[in-house]
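Here the structure is laid out as structure tokens; the discussion comes afterwards.
All protein chains of the complex are present and in place, except for one that has been dropped.
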Amino acid sequence: MQRYRLPPESRMICLGDNSGVAIYSGYSSNTTFLINKNPQSSSSNFPDISQGITKLDLINCLSLTEDSADNLIQRLISEKVFWTE
Amino acid sequence: MKFTTKTLYELLLAPKLGLTLSTKEWQSVIFILRETKLLASLYHVAKRDGCYQDYPDFTKRHLYSAQVYAKRQAQQICFEAVEFRLLLEQVGITAVFLKGAAYTLRKSLNSYGRVCSDIDVLVNKKDLNIAEAHLKKNRWQSEELSDYDEKYYREWAHEVPPLIHVNRATVVDMHHNLYPPISGRATNINQFISSRQKTPSGCFVLDPATTVMHSIIHMFANEDSSSWMRDLFDIMLLIEEFASDEFWRSLIELSNKTDFDFEFVSCLKALQLYSDKPLPDVANTYLENYKFSKGELWILREGILPAICPEHDLMLTAKIKRAKMLVYLRGHWIKMPFNVLIKHFAFKSFFAIRDQIMGKHHFDPKLPENPNW
Partner (left out) sequence: MKIIDTGCYRFELTSDIRHVYDVVDSLYSDTPNNDGPIDFSVSLVFESFLRRFIKPQISFYSDQHSPFKPLPISQAAAVLEWGMNWCIAAHEYGRLLIHSAVLVKNGKAIIFPALPGSGKSTLTAHLGLSGWQVYSDEMAIIDTSSCEVSPLYRPVCLKNNSIDLVKEWHPNALFSPICRDTQKGDVAHVKVSNWKQYSTLQPAQIVAVVFPKYSPETELTIYQLSQLDAFNTLSKNAFNYNVLGATGFDAVAKIIQSSSLFEIQYNDLNEVNEFLIEDIIG
């Protein structure tokens, strides 16, 4: 599965109450918030971001469908939050 | 203790001297360096020399805070520069980054802790219109200017009016030359642009000698001496870093070729006066062979050298105020032909008199309303 990299100095946390994900971009210095619309059903076990992020990680953390995960990834790439390897 | 330009440079060049200052003296140093934007630079040189930890807590608090701000600004400059480069690459134009942005992109010694308010870039004159149009299609805009200011930029200066990013409010000054062509002393621009070097970010900057020559022209041919303390400190650190014989040979060659040899020798004189490091022989020889006119010696002694002083009330004596005024007059004088100059001053003094009577803020659209917390 494709892994997406975060620019150096970035941060990404999956919030403990499953409400979503917060990402700090080491490239633009912007913070992006991604909401989890179904906090009951997701797991908050978030991967080590130094290994890169996969679509499955986002699906698990944000209770996304395959399609919405694809859209989200495209958006994050266009905003340069994710870098493709 | 009363601080002078010389003692402040001594502190910046040998920050261990700070260990002997009382907190009251530090208070003055912090106010002055805050004004001249050198607080964060002092943080870095003090760290380098291992004396930062032994400074008083009061001092550390202010230096540390200034350093955080400068670091974040450097990060923003790197981001903006890459975005700007990518945008102009879409229309096949290469931008060369100048001054503060270039120091940061190259990570030269003087870039640590340095803050700057805008990003300067250089493009070929033939590319200027395409670049400006493409930027304006991509969220860069310029403020509406009065007719006078618009004319000033387009006809007399060497840049387009400042471009401001709609979302981020970043300001870019796009130049097509390094000095106003109207002065009749414009530099050979092709030579400058062809000297460019690529930094790891993919952004271009000028090569070392050209960088320093530009810093010298920008400082010593400028009518505004408010940032001279910082500008000369830049030059001190740059020549310390680039130091090689090759560098000095190129620098001297540039000085001859570009018709800015008086600015160059002014800089050497300033370094002799304020720096703790001796000039290399080749620079001393150049200085000895330079034939100063009486007028040049006078403006150096009465204007240029004393004007390298922070514009802070704790520093400004009558002599320094006069020096800054002389530099102001000379800066305009050498930039503009006489008839243009008279018009320019007429405008400037009209505004100055109006502002004195009514209060400057009355007409200044840029200041925010009171935040009313």
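Think of it as A and B in the order they're written, each chain with its own count starting at 1.
The working rule: a residue touches a chain if its C-beta (ideal position, glycine included) is under 8 Å from a C-beta of that chain, and two chains touch if they have at least 3 such contacts.
This structure is a prediction, so every number in the text was calculated from the model and none was measured.
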Among B:Lys47, B:His312 or B:His332, residue touching the chain not depicted: B:His312
Contacts of subunit A with the absent chain, listed as residue ranges: 9-11, 13, 15-17, 19-20, 22, 24, 26, 29, 31, 33, 35-36, 39
Where the unshown chain meets subunit B, residue by residue: 23-24, 26-27, 31, 34-35, 58, 61-62, 64-66, 68-69, 71-72, 75, 311-313, 356-362, 367-373
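Criterion: only the chains that are shown with their structure count from here on.
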CA centroid of subunit A to CA centroid of subunit B, Å: 41
Complex contact set, residues of subunit A against subunit B: 27-29
Complex interface listing, subunit B residues touching subunit A: 72, 75-76, 79
